[in-house]
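The other protein chains are all here in position, but one chain of the complex has been omitted.
In order of appearance the chains are A and B, and numbering begins at 1 in each one.
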Amino acid sequence: MFIRSLLFAPANRPELLKKFPRYRADAFVIDLEDGTPESEKGEARRQLADIVEYVRAQHLEGLLFVRTNAPGSSHIDADLDSALRADIDGLMIPKVGTPADLNRFGKAAVDAERTGRRRVDLIGLIETAAGVRNVQAISAAEPHLRALCFGGEDFISDIGGQRTAEGLEVLYARSQVVVAAKAAGLNAIDQVVVDIRDDEQFRRDAVMGRNLGYDGKMCLLPRQVELANEVFSPTQEEIDRSRRLVAAYEAATAAGRGVIDFEGRMIDSPLLRRARAVLDVASRLRESTS
Amino acid sequence: MFIRSLLFAPANRPELLKKFPRYRADAFVIDLEDGTPESEKGEARRQLADIVEYVRAQHLEGLLFVRTNAPGSSHIDADLDSALRADIDGLMIPKVGTPADLNRFGKAAVDAERTGRRRVDLIGLIETAAGVRNVQAISAAEPHLRALCFGGEDFISDIGGQRTAEGLEVLYARSQVVVAAKAAGLNAIDQVVVDIRDDEQFRRDAVMGRNLGYDGKMCLLPRQVELANEVFSPTQEEIDRSRRLVAAYEAATAAGRGVIDFEGRMIDSPLLRRARAVLDVASRLRESTS
Partner (left out) sequence: MFIRSLLFAPANRPELLKKFPRYRADAFVIDLEDGTPESEKGEARRQLADIVEYVRAQHLEGLLFVRTNAPGSSHIDADLDSALRADIDGLMIPKVGTPADLNRFGKAAVDAERTGRRRVDLIGLIETAAGVRNVQAISAAEPHLRALCFGGEDFISDIGGQRTAEGLEVLYARSQVVVAAKAAGLNAIDQVVVDIRDDEQFRRDAVMGRNLGYDGKMCLLPRQVELANEVFSPTQEEIDRSRRLVAAYEAATAAGRGVIDFEGRMIDSPLLRRARAVLDVASRLRESTS
């Protein structure tokens, strides 16, 4: 799983969902939760399998998920029933607060896989004070869990704070989620930017997320997908620099020197591993665009 | 419990304590700990009930607490005995480092409530490296616990660091305390500002605390109480904007759209809940000033 960009659209908006195949997001989410009003959820579930069949027929690239309603909601049985009959890659679970919140979804994934359908991956959204507090236990709770997302807007609303562009008020929670995800071997996907007309703000926030160790970002619009793919892909400059660094290291090692000076910095194992990771991602990107 | 401002005065300064009824703090603390020198603690305890009776007779608005000495101190028996004979709302416990530190206070609260006096609420001060590390367990340890305060000055002194105006050195601890408090359903009260002549610094620090999710702030002076009440109350602009947002959401929902654009931002559940919380606080403030 390699998700630089994850694009949402409400499950009750077929005209938006049918456009998914036009965009280059690494993952798409059909949203039965906050995006779909209470009164429309039933109809949205009824249309789900047809919509999925439509976008598959249009050769959707990227993974396809359904966001169910929150654990404990009265919608869960119907959400799981309709989602797992459709040809999707997995489920996104909002407002995960405790490890037990995943039980119902893990069991549904096992049942669905038993009936011969494709693998069901779970993505957990950490977006409450309880979820942030319990994220370490959540990250290890369920073998189908493949990624954690951090929901900064919901988190700060749950805790009673206020979001700022700089984002220091979510730095602790955002950091705790990415550390727990990576320590558990999961992907980590960063918060949305709600100021949908401000590209610079999206880019700054994406760069901060990338620096923290996030692999990608939730997107509200196709425009944000382009920006996320850009920020979370290695730049040509990074790729070139990584090639030079690895070459310099290999030459130094051959000459018996373990720590060397490369363009004014000490090369040691962490810098080296980062350089190699950049080259690895670059090679996967070349494959996916070729 | 709704504490935007919590004003301290030393227990050995009756001339300051008697002024409490003049101020509009949401809570007041008579301080038997750091504010009162060792040699004066005995006399301060003897006068406590009379002082409390005096401020009650002067129609003190706001809750009234006594800060005892730290758990494990030789003063605790005498502190609890004098404090719980006075007509107070509860106890503030400094330097809580482990869940067990609350046991003695929880038991004293139960005993006092059994004798027919009013409810005894506990406020725990998290202000050591151990307290920050153990705050999750502390937050769930004792049913009388209603709030956690973060003591940034004491914390940074305990850990051997240095405070700055920007405050990045306490961001982790300050965030961990508010997350633990809110996940446990407790109020969260933010650190003091010791630069008592710098209104701008107080205001900046209060805004940062509010953004993080704190409900209010500890105050060293009446002047700080006014500033804290201001920052931790919703502004008229926030109230008005929240009214418009809720109205726009309701109109959109009626029309079957779940995610809409409101003044350049996407409205979804978190934004909506925040707006509704602002209107709720505003309505409580109107009641308390009417």
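Just a few scattered comments:
The definition used in the following text is that a residue touches a chain if its C-beta (ideal position, glycine included) is under 8 Å from a C-beta of that chain, and two chains touch if they have at least 3 such contacts.
Owing to the predicted nature of the structure, the values given are computational and were not obtained by experimental measurement.
Touching the chain that is not shown, out of A:Met208, A:Ile239 or A:Leu285: A:Met208 (per the contact rule at the top).
Screening B:Ala140, B:Leu171 or B:Val207 for touch with the missing chain picks out B:Leu171. Touch with the chain omitted from the figure is made, among A:Ser73, A:Gln162, A:Ser175 or A:Gln201, by A:Ser175.
Mapped onto chain A, the interface with the missing chain covers residues 136, 171-172, 175-176, 178-180, 182-183, 208, 210-215, 253, 256-259, 261, 264-266, 268-271, 273-274, 277. Seen across the whole complex, the unshown chain contacts chain B at 10, 12, 34-40, 127-130, 132-134, 151, 153-154, 156-164, 168-169, 171-173, 194-197, 220.
Note that only the chains that are shown with their structure count from here on.
Rounded to whole angstrom units, the spacing between the C-alpha centres of chain A and chain B is 37.
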